[in-house]
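Of the protein chains in this complex, one is absent; all others appear in place.
Read from first to last, the chains carry the letters A and B; within each, the first residue is number 1.
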Amino acid sequence: MSGGDQAFLEPGLLDRLGHGDSSIHRLDPRAKLVVTFAFVLVVVSHDKYAVSALVPFFLYPAALLALSGIPVGQLVRKLVVTAPFALLVGLFNPLLDRAPLLELAGLEIAGGWVSFLSILLRFALTISALFLLVATTEIPALGRAAERLGVPRAFVVQLLMLYRYLFVLADEAARMARGHRLRGARRHPHWRVFAQMIGQLLIRALERARRIHRAMLCRGFDGRIPLLAELRFQARDWAFLLGWIAAFALLRFAEPAQLLGKLVLGGGA
Amino acid sequence: MSRPQILATDLHYRYPDGMTALAGASFAIHHGERVAIVGANGAGKSTLLLHLSGVLQPSQGQVTIDDLPVTEKTFTTVRQRVGLVFQDPDDQLFMPTVLEDVTFGPLNLGVPPEESQRRARECLEQVGAWHLRDRPPHRLSAGEKRRVAIAAVLAMAPDVLVLDEPTTGLDPRGRRQLIQLLKGFPHTRIIASHDLDLVLELCPRTILLHAGKIAADRPTVELMRDDQLLQRTGLERPLSMQCCPICNNK
Partner (left out) sequence: MHMSDTLLSPEVGSALWVATAATVALSSRRLGRLQDDRTVPLMGVLGAFIFAAQMINFAIPATGSSGHLAGTMILAILLGPHAAFLTMASVLTVQALFFADGGLLALGANIFNLGVIPCYVIYPLIYRPLAGSAWGTARARTAAFLAAVLALQLGALGVVVETTLSGIAELPFAAFAAVMQPIHLAIGIVEGLITVAVVDFLYRMQPDLLGALPHNRRADTHPWRRAGVALGIGAVLLGGVGAWFASADPDGLEWSIARVVPGELPERGDGIHATAAQVQERIALLPDYALPGASAEEDAPTVIDAGTTLSGLVGGFLTLTTAFGLGWLLRRRTVRSTTNPVR
């Protein structure tokens, strides 16, 4: 997780993007959620040495980027920032899997490098899909979609409450952290200081919870949060859902990259 | 004299940690009155307001709303009749969007969804916030949050509006908009505030709290002239009643 002020700004950034307006933004959140999930499943279902088969899948994030108006720079930044863990682990692949897998222009390429490349592609694809989902769908809409798709109500209510108050508390935490940095201390607080800081944060949080509870009671709260779930699937949502799932299935099983390669190289490659 | 709408009799309240917040407060408020509650920090203003809406129960004494005693059992009725607008609107706007927040109250009261939406629209338009209906509360300005919180309370169709420090954190324009808004309501209005100029402008009557007791219950202008009383209770004159800082005219 990135530290510093950037981490505090991140949710706000994605939240603002999610409230934008484009043909993608206006799609039913259920359709987007299901398609994203399907995309991720199909991508990770590939063999660990799959490389060419994965490349055509970039069609999906590319299409979404084009239609939604989400700045490409934001996506790239996200990819760069979240890369470390998976790549660090993946880097062991070339070290451990030395058996040559294929020959390219007279050079023997170890299986480990191929699988590492596969990891890079998987990473880019799955993170892009997730980023674009959140960048084109606000969290409350995702919550409503989840509820309609069968997620227990208590959990959806919790997600919405969390979403509502995380900006408020993240603000408080950011101010606290900034205050600490401004007093000339080193970059990250010692754990004891940190414990004090979040202890304060916790007390304030608990008191806020009490006040919120009172406010809820004053407006008739009886334990159940009424949710106005107004989601209706339209033709374009069906088109999006079925169209993309068909595309993923095609790309997965027909391997157009191989076909194209064979076509270009005139058969027998 | 008609029967009072709100009657508080000898209210005492002690917090769980032992601190006394109210030490015998009594007053009567009639329909349509506009009453301010002022006092230094810690005087007991917020605690008093919580008693009026039934959130807290006094350890001694009683509050009645239109002859209905405010108890734990009658809380469900009282909370509809007395609309409390909290000090921090973030505590009061807890739903994902403005519209959902304003319909929260009516839906809980059993009002059907269509009617709830209609009421929400009416109240939001009244406070000038209908265009904000699909926004999440964390993306509203302080003034907008305040107005939406008021709309959310209005949607319950209360008889009494109780506001706790309504102008805190508002810029001058936001404050002016709020004062205009509050002037136009037909409800009985009870406003706790440090903003003594607002008090002067809006409320003909002021109750002054000091150390959990009522130190004065008088017409506002009269009270604001009593410098000794104001000094003693940790207050001072409203700025509009003080000497002009430029020409020093008394």
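Everything below uses one rule, namely that contacts are C-beta pairs under 8 Å (C-beta built on N, C-alpha and C of every residue); 3 or more make two chains touch, one makes a residue touch a chain.
Just so it is clear, the model here is predicted, and its values are computed rather than measured.
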Hidden-chain contact residue, picked from the options A:Val51, A:Leu159 or A:Leu251:
A:Leu159
Touch with the omitted chain, as defined above, among A:Ala63, A:Ile109 or A:Val168:
A:Val168
Which of these touches the unseen chain: A:Ala63, A:Ile109, A:Leu201 or A:Leu228?
A:Leu201
By the contact criterion defined above, which parts of chain B meet the unshown chain? Give residue numbers in ascending order.
16-17, 94
Positions on chain A contacted by the hidden chain, ascending:
1, 3, 7-8, 10-11, 14-15, 36-37, 40-41, 43-45, 47-49, 78, 82, 85-86, 89-90, 92-93, 95-97, 99, 111-112, 115, 118-119, 122-123, 126-127, 129-131, 133-134, 139, 142, 151-155, 157-166, 168-170, 172-174, 176-177, 186-199, 201-203, 205-209, 212-213, 216-217, 221-223, 225
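Note that in this section only the chains that are shown with their structure count from here on.
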Using Cα averages as centroids, what's the distance between chain A and chain B in whole Å?
44
Residue positions on chain B within touch of chain A in the complex are 50, 53, 55, 75-76, 79-80, 83-84, 86, 88, 90-92, 94-97, 99-100, 103-105, 107-109, 113, 136-139, 152-153, 156
The answer for chain A against chain B in the complex is residues 15, 19, 138-140, 143, 160-161, 163-165, 167-168, 208, 211-212, 214-222, 225-228
